[in-house]
Structure formats: C-alpha cells, structure tokens
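A single protein chain has been omitted; all remaining protein chains appear in their positions.
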Amino acid sequence: MTVELSPTSTDSRRAMAGRLLSRYGILLAFIILFVVLSFAHQNFLSTGNITNVLRQVSINGILAVGMTFVILTGGIDLSIGSVLAFAGIVAGMLVTGADPSNPALALLAAVGVGAAFGAVNGVLIARFKVTAFVASLGMLSMARGATLLISDGRPVPNLSAEFRWLGQGFVGPIPVPVIAFAIVFLLAWIVLRFTVYGRWIYAVGGNVRSARTSGIPTRTVVFSAYLIMGALAGFAGAILTARTTSALPQAGLGYELDAIAAVVIGGTSLVGGVGSVVFTLIGVLIIGVIGNGLDLMGVSSYYQQIVKGAIIVAAVLIDRSRNSQS
Amino acid sequence: MTVELSPTSTDSRRAMAGRLLSRYGILLAFIILFVVLSFAHQNFLSTGNITNVLRQVSINGILAVGMTFVILTGGIDLSIGSVLAFAGIVAGMLVTGADPSNPALALLAAVGVGAAFGAVNGVLIARFKVTAFVASLGMLSMARGATLLISDGRPVPNLSAEFRWLGQGFVGPIPVPVIAFAIVFLLAWIVLRFTVYGRWIYAVGGNVRSARTSGIPTRTVVFSAYLIMGALAGFAGAILTARTTSALPQAGLGYELDAIAAVVIGGTSLVGGVGSVVFTLIGVLIIGVIGNGLDLMGVSSYYQQIVKGAIIVAAVLIDRSRNSQS
Amino acid sequence: MATPITTGTVPAQDLSAHGYAVEADVLLAATDIAKAFSGVPALLDGRIKLKRGSVHALCGGNGAGKSTFLNILMGLLRPDSGTVMREGRVVHYASAAEALEDGIAIITQELSPVLDMTVAENIYLGREPRRGGWFTDTAKMVADATALFARLNFNIDANAIMRDLSVAKMQLVEIAKAISRESQILIMDEPTSAIGEKEAGTLFEAIRSLQAQGVGIIYVSHRLTDIFAIADEYTVFRDGRYIESGPLANIDRQRLIGLIVGRDLRDQEPRPARERSELLLEASDYSRKGQFEDISLSVAKGEILGLYGLMGAGRSEFANALYGNAPKDSGSVKVRGSALTIKAPSDALRGGIAMITEDRKGTGLVLSASVSENIVMAALHRFSRFGFMSRSREFKTVTDQIARFRIRTASKDLAVQNLSGGNQQKVVFARCVETDPVILICDEPTRGIDEGAKREIYSFLSEFAARGNAVLMISSEIPEILANADRIIVFRRGRIAGEMFAADATQEALVHLAS
Partner (left out) sequence: ADYRIAAVVQSLDTEFNVLWANAANAHPLVKDGSVELTILDGRMDPLNQSNQFDTAINEKYDAIIFVPVDINAGNDPVQRARDAGVPVIGSNTLISDTSLYTAYISSNDVAAGEILAKSVVDRMGGKGNVVIVEGMIGQSAQVQRLEGIQKALAAYPDVKVIETRTANWSRAESLTLVENWLTSHGGDIQGIIAENDEMAIGSLEAVKAYGLDPANVPVAGVDGVTDALLAVQRGEMMSTLQDADAQAQGAIDLALAAAEGEGYAPKAAVWDVNGGTLAWDNGKGTQYSVPWVPVTAENVEALLALREAK
C-alpha cells in the first residue's frame, strides 16, 4: 500500500503545478496584453481608465457569467441580446413619465421578464429536447420582435434620475455597474464552486446520462441554467438602459457573440462540463482591454478589427501552447 | 445462434424505419409550412415566386453546404460573412474599370481568396488546436477589417456586365445563382454520401480518437473542411457581388448565423458526425420560405420576427416529437 | 523450471536466459519504455519481446501501465524514452496510421467506436473498399463485413448502427475490425472484458487460427483462466515496471497472481449457506417488448442474487429498467414490502437502490470530472449542509474510498478519464457504496478489475449482504457467479429460464439453461 502511495503524493503536487500553469495560460496571455498596453499608452493604467474599462466590461461580464452556466451544461443561448433589449424596454417604461416607479421595482421587473424568457428557452431545451442553438435562435427573433412591438421601434426616453443611477452612479469611487458585475460574479463563483447545485451543473454538462444515473435531476438543472441566464440578461438590460439614458429597442444586437466569446476564450469548453467563471472573467477582461487599448492608441477602425481578431487568436494560442504537452 | 439473430435483425429494421421517419420529421415540417403558405397566398406557388425563392436562398444555400462540412466534423465557422465580403471585393476589383478581367478569372480569384482564409482557419483549428469558435471569431474580425482596408470602406461599383451575369443572368428559365447552388449541393451530396472522403468527414466528427486509431489523417480532414467552407464562402461572395451589382464591404454581416441555423434546423448535430446535406437543404428552404411567405402576406416587420422565430422552433419541435421514442 | 520470484528488474541481456528464441523470430521488441503524464510516471520500464505465432499475455494490476505501454507500441502515445524494434528495425510511430501500415493492429481497452456509423463502416474505417479510386464501395463493405462475421461466428448485423448495439456487441465489432486488418501483430487490450464466455470461446478459436498463420498476439486480460487457456508466454508489469517474463508453461496460477499483485492474497472464503429471510426487493411482471418479458424476482435480506445469461439475454436491460434508467412497458417493485414508484434513478436512489451500470463510459462516469467529484456525485446530500459542499467531509470520504478500493490515481483531483480502466471501474463502485444503499444492483461489477481488487470487491459484497442488505449481481463469468451468489436466476432471450441455488449449480447446468 505504502509502496503505491509514496510516488503518488509528490507526483500529485507536480501534476497540480503543471495543471495550474496550463490552466492559467490564458491568465498569462492576459498579463502579457496588460503589460504591453501599459507601456504602449501612459494613460492606460490611470485610475480613470481602469474605472472606464471595468464599467465598459460590466454588461458583457454579467452576460458572460450567465453564459458560463449555460455552456457548462453543454448548451448555448443566442437570445440574450434580444432578451436584454426587451427587459430594458420594460424597465424603461416603468421609470418614465410623470410618475416613475421605484428603480428597484423596475430592476426586479427586468430580471423577472428576463427570467421568463429564460424559462421558455429552458422548457424547450430541457423538456422538449429542442437543440439549444435552434430554441434560443427562435427566441432571439421572437424577443426582438416583441421588443420592437412594445416600444414601437422607438426609444423610451426621460427615465427617472434614480433609475439612471444604476448605470451612471458611483458608490465611492466605484461605478454602480461594476459593483453589480462584481456581485454577480462572486455569487456565481460561490455557487459553481461550493454548492451542490454547482456540482450538478458540471455533472450534467460532463455526461447527462451518468448524471441521471447518479440521481441528479438533469432536466431541472438544465432548465435552471437558462433561467439564470435569462434573469442575468434582464439584469444587464436594466443596467444598460440606465447607462444609455433611454431604453433602446435595438440594444444588445450581437451581444450574445461577445458573451460566448468571453466564455470560450477563457477556455470553458463548448461541449460542457469543463471550465470556470474565473476564466470567464479573464476572457471578459481580455475582450474589454483590447477594445479600450486600441481606442486609446488611436488605431484606425480598419486596423482595429484586424488587430482585435489577431489578439484574440494569439491569446488562445498562448493558452493552448502551454497545454499541448499531452 | 439463429435464435438470437431473428430479434436483432427485425429490431434493427424497425429501428431503421423509426430513424427514417424521425429523420424526415423536418421534411414533414417543411411540407406543412409549404402547404399552409400555398393556401395563405395565391401567388406563393406561381412560377415567378418559386424562382424568386430559389434565387433568394441560393447564397445562404451555398454557405450552408460548406457549413455542413464544418459542422459534421464537429466544428463551426463564424468567419464566413466577412470572408464572403472580402472575396466579393476582390472579385469586384478585378471586373471594374476600363479593362475588366474575365468573369471566370474573377470567380476563381474569389474562390481562391476564400479558400486561403479557410486554410488559415483550418491550420489554427486542426494544427494548433485553437477552438473553432475562437479561431473563426478572430478571423471574422480580421477579414472584415481587411475588407474595409482594401476597399477603403467604399463599394466597388461599375462591374462588367459579363460578371454581373453570374448573379443576374438566367440559363433558360433558371437564374444562374440557383444553378450554382444546385451544382454545389449535388457535388457536396455526392462527396459526403459516396466517397471515402465523405466517410472520413463523418468519422472525424463522430469520434476523432477512433478515426485516428483507424489511420484516418484526421488533421487533414478537419483542415479540408474549413478549406471547402472558405472556398464556398468566396464563391458565394462572387455571386452575391454579381447580384448586388457592386462589391460591398459590409456585405454578409451575420450570414454565418443563417447558415448555421439552416444546418442545425435540418437536424445536423453541432457535436458532429450526424447529419446530411439533404437536411441542410430542407433547413435552407424552411428559412427562405418563411421569409418569402411573410413578405408576400405583408406581415409587418415586428410580427414577422416573432412569427419567424416561432416557426423555426415549431419546425424543430415537430421534428423532435417524431424523434422522442428513444 | 524453478525461476525464483524476481521483484526487481531483469537486465536486458538476461532475457536470452529465459528461453527466448533467436531474434529472427521476434516480431516486436520493446525495451526501457518510459512515460509520464504531467510529471507523474505511468510507465518506468516497459519491455516485451513478441515472437511470431505466439500469444503473449501481458499481465499486471490495475494501473500497472499495460494500456499505456500498448498505446505507445501502437503510436497512440509518444514514449518519453525507450526503443521499439520491429523485426530488427528501430521504429518511432508518430501515429496509429504508421503502426497500422507496419502491420500492427490494436483492440483498445476503452471502446471508442463511431457511434453513428454502421457496423460495416466502423470495421472498414480508414480503409474503405473503393470504387473508381474515390468512391466507397458500400455493397462490398457490407458483404465483406457479413462474411467476416460469419467466419468469426459473431452474430451481428453489418448494417446496424453502432449506437444501437450493446457494449458486448461493440466489443465484438472491435475484435472483428482488428482481426480483419490481417496484420502481423495484433494487440488485444482486455478484449473479453465485456463479452460472454461463449463469445470468448469464439474469440479464442479465432486467435488460435491467427496464431497458426504466424501472427503474434499481445493479450491483456484480468481473467487468468483465459490467459492460461490461450497464451503461451507471459510478461508481468507492476507499478509501471517490468517484473518478469517467460513461457506460460513454466508458471502456475498462484505464482502469477503473486507476481501481478506483489503481495499475498488470502483465499476467498466460500459463502456460507443461509436461510432466506425477509424479502428486501420484489420485482414483478417487468416487461419491455423485444427486450425482456414477465420478469418477476425477489431478493432477500442478506442475499446475493446472481443473474446469469448469454450475451443479449436482457439482463442489463431489465436491471436498467428496474433502476429507472430505461423505459419499461410494465412492472412494479416493492422494497421491504412497500411499493416504490421508480421513474428515474433518483427515485431508486431515494428508495435505497444503487446501481453500477455495465457501460461505465456512457452511463457511469462523468469522465471530465475528478475522481473525487465522481465518488461523491450520487450522494451529494451527505456531503453538504444548506446546499454547500463540505470539503472536509468530502476529502475524508474520498481518501478513505481511494485506499479501500486501492484506486491508483495521481491525485483525487485528477480527471477520471486519466485513470486506467480498472481504476475507473473502482471509482464507479466507490460512488455506489457512498449512496449507502440497501440494495445494490451491479452489472458486470468486476469488468476490467485485477485479481487483487476483485477479491476486495467480492469480500465487500459479501460483507455488505451480511449486514442485512441485498445484492443483485449480473455477471457473465460463471466462476464468479458460482463463487459469490447464493441463488442464481438464468435469463434466456428476455425471459427467466430457471433458477437454482448456487450450491447446487454447476457450470454445465447454467450453460444448459441459458442456451
């Protein structure tokens, strides 16, 4: 017994180190990017800019956290941009006009509406076994149509100042959206890492049939992931609306791609079962920092797209090259 | 021995029959849609309209055929819209001005340029193991930037009439783009169904490890799928350019989603290894017929999006409900 | 020959002293092969010398490095060091394709067929019969596959989709596939772990005829009976090291086990005869069209009920239906006399029923999750408070289980897909034990498990039952079922063909009932 055990324990430490390095390859890529940008532009590291970057990534960050749940179960949600817009309009309608509602109520309504859309996705996918791609693509179209319909295609202006604080306010030196993102991130991290429910999410994504054999309520787990995603899309919609000062029916176009990209750049597998919200955070920051850095340096629109694409690929290449021993 | 054989073979035949029915659930959905639309609008079945629909779907059809190859290997290509635009500009530049090139040459150039982009995707994905999603997302951005750069963000007008024939001409009563799509479709069908290479595409998507153990050059196969996709995106770019009469730098925005949707609605699994280009054709037709039918009936844009989303989900639901025995 | 038990390594030049034939007869020779995974050595000193026309048994406990070694020979893995010689040439295969080209074929331990292709397509994967250079000759492919099955006496429809086959049949397809390559060297990594004895017999016939044609076969199995039936040479690995090799004629079963396990094994105590008392599990009228019909059985407190049958007899399907993992047309179950509705495995688990499924990759493990996560997965409520995992409780339990079942793993946080096959099976076992069941259904529980660990599992089952629980054990190994069950029910074509007490049962009687 001891004979077998002794090599194992030192080995396990070495294996651990190797795994950490390879898993954090994407962190390395981020650090390189960060250092390069710090040298490239003197203002990059200024408090003002760091605050900016964090505020800019917060919407995508909230969405990407939700997307992490969905992708961990092996699914995908393309509808979030439209759901975000719908929830934003709903929140906006509540806080405009002569007698605006309490902003908390509007926020709650947005989250609720988002969750309702998420629930429809969840039922279609978990109960009726419609491919996640198709179900959420259909929902993308439906939610956008519904958004345009209730708003008549026009922004909802004149939102109450209390509500706008959600997007534009500060708590001390920290913008409110950043705080919102931080809270969402922390909660997600705790849930995925320390709770039974988190284990279920990973198990279902890793192998549904095995998860079922182990007595895990797989349908409910899959459903809940879309519910969470929807609620977070609604939450992000309220905050985005507060930030853009009116509720815009065309808000959120293409946001799903950015959220998925953040998750995938972080290294979470689209197949499900592998990944972490911490990596998603790194992915979100990479995307945000690239955009900010290129704007700061005044790179022209054309080159910006080329450079942005190249950096994304390079970041993932750095990650993979550290990973390719096996 | 014989005792065991009898149940197995009838079972397998029954399973086969079930699978056929369930596989053609999507065809059933399409037929229902088709019949409903024929009753809903008297012109839907007119030759003119059928020709229209076919011409309208041909670009997405060509892209979706390429996407079928990629998705069968378990991959995805998000870059096709941008690659299409780039190839279109290249073709356009060749056939404009005082001394326009031969349209065949321009077509070839577009295909070549598309294939080159596809090759870069293929190398990143097959050789460097970058996730297909990330690699092609990076390429989406890079190709669009490059397109804007070479065109200086402006359309290339005044293409030669010979070249425009590719998009606007007819052979007998049939529009040239429809013929192009038909040829691409037939070739793809033959390749995927009857050739050894086709088997390999399925094998790689079904189980890479097993394919590798069996001596299939898996990397080359994966690479080739992106190469084909790129070439077809280039081809589609040339035809689109000929059809819109000038080469547009912003062409193809979001086309990847339509192509993927067609493939997935057809029932080809995003996991790879299962599906067929025939189902992709049905998916392409469903998307095309919905758009055309709703336009014919003059459904307003907002409702159109809602109805479109609902029909897509319904079509897949019909498909799945026939499939839920297992 | 009285070679003393060597526990160290034998220098290479000494190999000739062990009765090895002249080099001309050697198809494949490998020396000093080492391989580590992210710094953890899996194989330190792998060696083999395979002769033409010989069946060479490669023996070793779970995690000894056998599969790693064979995958290296096949070009599926790159060794860190060592030499492989193929008929005198030093070779470095960069891929399986090159090894195949060089006349080596493998049946890997982890079955990985292309599930959505037909049987024939799987068999001829990568070397499809062609027509006109580019086109697949499907008709020929199917005809060839059918002829192949006829020759091997396997009962498989060449047109069936792989996904629809049972694990056992998939394994037969893999065997047929490897044989059909007509290679000079055939590597078989536990080819019989999932199939019944009858099919194993068929396989042995095929092996003998290949042997007669001069093919060299490396054969890995934990069924020592099989090894003694078919092999003529052996090589033993232990903990990644080469231990000993020689002609099988010179070694007896007891000593071979000693070499493999590296310690003494106590003999299995025969199960004491016992009275049937209170019924714990009563299943009545289970049917599903085409799979199993009118199955009624009961298991008493303290009893181990064995289910025997030929491949495809419907035992697994019945057990899965009982557990809620597969649909049924009819059937009801009582636990301790009160009815239990089982619609999903969670219902069964709540009622105190746990199951080890036959297909550990498909329905057993979450391969991407760690050893620890897999072990606690079915009983998370026991490791949590208010929905939060208790890491310390998890750590303690997992450490205990790893020691108890001798799971050889670099760390409890290693993804379970990196474990050797036998160790994966032990993880499944540990998980079921953690649910603290009253009734344990185990379908081929010792599949791929080494002799040492098998004993542990048998004694665990015996103690488990003795504590007032019940076990429903499905096994295709007659000696296993005879030694461990109290009572045996035999399935034939989806129906119960008969029932007998283990004490009265014999091999012949069981086979007679089953076929």
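For the reader, a short list of remarks on this structure follows.
Going by the order they are written in, the chains are A, B and C; count residues from 1 in each one.
Note that in this section a residue touches a chain if its C-beta (ideal position, glycine included) is under 8 Å from a C-beta of that chain, and two chains touch if they have at least 3 such contacts.
Being a predicted model, the structure only gives us computed values, none of them experimental.
Interface note for the absent chain: among B:Q56, B:S160 or B:T218, the touching residue is B:Q56. The chain that is not drawn here is touched, among residues A:A251, A:V264, A:V278 or A:A315, by A:A251.
Only one of B:R199, B:R219, B:R243 or B:R320 touches the absent chain when the whole complex is considered: B:R243. Mapped onto chain B, contacts with the missing chain fall at residues 43, 46, 48-49, 52, 55-56, 59, 148, 151, 153-155, 157, 164, 168, 240, 243-246, 248-251, 253, 291-292, 295-296, 298, 300-302, 304.
The set of chain A residues touching the chain not shown comprises 41, 43, 46, 48-49, 52, 55-56, 144, 148, 152-155, 157-158, 168, 240, 243-246, 248-251, 253, 291-292, 295-298, 300-301, 304.
Rule of thumb we're sticking to: only the chains that are shown with their structure count from here on.
Mean C-alpha position of chain A lies 42 Å from that of chain C. Averaging C-alpha coordinates per chain places the centre of chain A 29 Å away from that of chain B.
Chain B has no residue in contact with two or more other chains. Chain B makes touch with chain A in their complex at residues 78, 124, 128-131, 133-135, 137-146, 148-149, 153, 254, 257, 260-261, 264-265, 269-271, 301-310, 312-313, 316-317, 320-321, 323-324.
Chain contact summary for the complex, chain C toward chain A: residues 37-41, 239, 262, 323, 325, 344-346, 348-350, 355, 357, 362-369, 373, 376-378, 380-381, 384, 387-389, 403, 406, 408-411, 413-414, 431, 435. The touching residues of chain C, counted against chain B in their complex, run 74, 76, 95-97, 100-101, 106, 108, 112-117, 121-122, 125-128, 130, 134-136, 153, 155-157, 159-161, 164, 290, 310, 312, 493.
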